[in-house]
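Just one protein chain is left out here, and the rest sit where they should.
Let's look at subunit A:
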Amino acid sequence: MRHIISVLVNDQPRVLARVANLLGRRNFNIESISVGESEEPGLSRMVIVTNGDERMMEQVSKQLHKLVDVIKVQDLSEHPSVARELLLVKVEAGPSVRHEISGIVEPFRASVVDVGPHSMMVQATGERSKLDALLELLRPYGIKEMARTGVTALSRSVARAGV
């Protein structure tokens, strides 16, 4: 099963290496990792997407906890949460198809952020499945380059749980 783990870590040099090293060494797979500031100065939030059964996830969480630079580990899959990813994709697009592509992009609430003579850059955010769907539609035009941030996520407020 796919799990999203949110890890609060000290904003220290090498902390990403420590986490990635641990996951690799213990043979846990990583679908994506994203790191950035957190609400508290001095701490970063890492969001790790991984796959595994219950036993493996328990190990992931316990082993992460053993790292001195790890403050808190939370499996967001156990709670209602919001998970989002940012996608930038450069699509082959001569003048004749630009309108068509804009039409595809619109229902995804994505936007065109750059236009060149033979390509357009589309920016989209959302859940992974939504971005996958958008990519499938853009693929026939030819994808020149793309970059995805990996998932970042937060748990929902308790009052809104289940909404």
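Note that in this section contacts are C-beta pairs under 8 Å (C-beta built on N, C-alpha and C of every residue); 3 or more make two chains touch, one makes a residue touch a chain; residues count from 1.
Convention: contacts and distances are computed from a predicted model.
According to UniProt, the chain absent from the figure is "Acetolactate synthase", selected among "ATP-binding cassette domain-containing protein", "Acetolactate synthase", "Na(+)-translocating NADH-quinone reductase subunit D" or "ABC transporter permease".
Within the full complex, the residue among A:63, A:123 or A:149 touching the omitted chain is A:63. Interface note for the absent chain: among A:18, A:45, A:90 or A:128, the touching residue is A:18. One chain of the complex is left out; on subunit A, the residues touching it are 9-10, 13-14, 17-18, 21-22, 25, 55, 58-59, 62-63, 65-71.
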